[in-house]
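Pasting a structure below so you can have a look.
One protein chain is absent from this view; the other protein chains keep their places.
Each chain gets a letter, A and B, in the order it is written, and its residues are counted from 1.
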Amino acid sequence: MRYVYLAKDDLGKFIDLLKEKHRVVAPVKKENLFVFADISGGEDMSLEYIPTIIPPKKYIMPQKESLGKFDMGEVSMKDTSIEMEPTVIFGMHTCDIDGLECLDVVFHKDPADPYYKKRRKNVTIIGYECMFPCDEYATCVTMDTHVPKAGYDIMMTDAGDKYILHVNSKQGDAIIGSGNIFKEADQDAIKKELKDLREKKLPKFKRALNPGYKELQPLFEKSYNNTGVWDDVGRRCVSCGNCTAVCPTCYCFDVYDDVKLDMSGGERGRVWDSCQLNEFAEVAGGENFREERSSRQRHRYYRKFDYPVRKHDKFFCTGCGRCTRTCMAKISLIETVNDLAKGEQDV
Amino acid sequence: MSEDKKKVRIAFFDFADCEGCQLQLTYLNENFLGLLEHCEIVSFREAMSERSDEYDIAFVEGSITRKHDEERVRKIRENAKIVIAYGSCASLGGVNGLRRRFSDEEAKEIVYKGRDSHLEAGWPRPVHEVVKVDHFIHGCPSNNDETIKAVKSILLGKGYTPPDYPVCVECKLKENVCLFEKGQVCMGPVTRAGCGAWCPSWGNTCYSCRGLLDDPAEQGQTELLEKYGYTIDDITEKFDLYNRCRMDAEKEAEKK
Partner (left out) sequence: MCNCSENKKVITIDPLYSPVEGTIVKACQMTENEKFFEIRLEGGKELGHMPGQFVQFSLFGIGEAPISVSSSPTKEDKSTFEVVVRKVGTFTEQMHKLGEGDKIGVRGPFGRPFPVDDLKGNDLLFVAGGIGLVPLRSLINFVIDRRRDFGDVNILLGCKEPKDRLFTDEIAEWEKMADINYACTVDKAAPDWKGNVGVITTLIPGVDLDVNRTYAVVVGPPIMYKFVVAELLKKDLAEKHIVLSLERRMKCGLGKCGHCQINDNYVCQDGPTFTYDEIKGLEEAL
């Protein structure tokens, strides 16, 4: 839509402006890592951050959420409403924006998930472009998520003493229109400036995966029976479920009933679940269709690099690197994919 | 709730343990009162003096060690409709299992030092090695949130099965910084969840007090601990602390 400038000194004012009408969440330091959390002002956040422990999907698909309340002995839910305030997710990286686009595809697909849909509508995305690669675990270059493309209302890019703001939606435009801290400028000049910044930025971003974007899905198509790689990953895996909990595109859930102490009623809700856990694919009779850790890990990888490509024409790996960063057994997505590619060459 | 609805009678019993799990229950406060709408406590040494032998649910706390304890727990089993092994000493054998590293004589010498002529050194066992147990509530100490969840679930007629996934699952949902990330070692990956990652959420490592998962990734966890510089002895120590009785039982089963 259009571009404006924001002076770096006015960042706090920008947050204050947003807070007039929204709950604002942003990256905040937690020990040696980062999390998305509520902020009361610009000074609370750490805009230069590596991907947060859990991605900001938690604001749209909370770890645990009520699907509805019930009275004991009844059969229909009596209240399926949710409470939410309009929320700005501030400072989202492009990889996480891509993650939300993946979840949008799944949850908006017929039959659309009404909880996700309503929360999503209530969220404004203000992105923050990475000018440096975060660490050695990210694969955003291969996944092509290191440059802003779409999926945000406003994108901020660091341009020295100011930010360039790309206003990309009506929602974003309304926010910019409500403040007087934004500087209008010649659109072509800003575009040129942005182009120069990106030209300087791109050489700093190196490819970590050997196969290229186009080679990835064909590689997985041939790698299902690469038992050497899958068995090695399975042997090291402790099935802790960390890799799926931190993944911006994982969305599996379990449904629970929580009954009140007086047993008069309760709520039915859902909670994040993980295909890495032993019970996940077990049926009531006891049969487990992914009993081995190796087959569960393989399932995870295929849910990123193969199945969604067939189904939705989209990779469900954003290259954020969280699964590798969080794995205490040091199972690395980069190593796994490169090992698969190596096996392919050897054949 | 109708007044005439018969309340479920609950009794608490303790064996070889510190009674810390029963003590936890006294922290329940108003939640305890909520539960009392549906049940009645008939024996609870930690909080009341009256006692009764008529009960539906028996919470058995502590490991079974001496002959006399065996007889007592058998009697409880006969009286109760449902027996719950409450807390890790009862559900796993718990830290009492460490006693199994020594012979009876050694144990007596270490603990009672010459004043042992009239004292017994029993063989510590989890309750289910002596009588049938219907439900398990693990933990050292047990976690009140889980205890309430279990009691509600049992009252609803669906029994209670503790999760068969690791503590990490609950820890990560809370967005804790992983202890491995901070260079500490944690038994979370192989330990049964249900405590809400109680210790890691307060910066402490997991000691596996709730016991190992049904199918723990022992090899993965061992390789992992080795990677962080631990020797096999250190690792055994970590697995042993709460799981000695189970590991003995598994060795026995393998022999057969």
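Following the convention adopted for this analysis, contacts are C-beta pairs under 8 Å (C-beta built on N, C-alpha and C of every residue); 3 or more make two chains touch, one makes a residue touch a chain.
These figures come from a predicted structure and were not determined experimentally.
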Query - Touch criterion as defined above, residue of A:Asp16, A:Glu215 or A:Asp254 at the omitted chain - result: A:Asp254
Query raised in the report: Considering the whole complex, which of A:Asp10, A:Glu193 or A:Asp306 touches the chain not shown?
Result: A:Asp306
Report summary line: Out of A:Asp173, A:Glu282 or A:Glu335, the sole contact with the unshown chain comes from A:Glu282
Report task. Pick out which of A:His22, A:His146, A:Lys162 or A:Arg236 touches the chain that's been left out of the picture. Result -> A:His22
Query raised in the report: Contacts of chain A with the missing chain: which residues?
Result: 19, 21-24, 37-40, 44, 67-68, 70-77, 80-86, 106-107, 109, 111, 113-115, 118, 122, 224, 251-257, 259, 263, 265-266, 268, 270, 273, 275, 280-285, 287, 289-290, 295, 299, 302-303, 306-308, 310-311
Report summary line: Contacts from chain B to the absent chain lie at residues 156-159
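Methods note: only the chains that are shown with their structure count from here on.
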Report summary line: Rounded to the nearest Å, the gap between Cα centres of chain A and chain B is 38
Requested in this report: Would you pull the chain B residues touching chain A in the complex into a rising list?
Outcome: 1, 31, 34-35, 37-38, 148, 152, 155-156, 164-166, 168-169, 172-173, 175-178, 180-182, 188-190, 213-215, 217, 219-221, 223-224, 227
Query raised in the report: Touching chain B in the complex: which residues of chain A?
Result: 30-33, 35, 53-54, 63-64, 235-242, 245-246, 259, 261-264, 271-272, 274, 277-279, 293, 326, 328-330
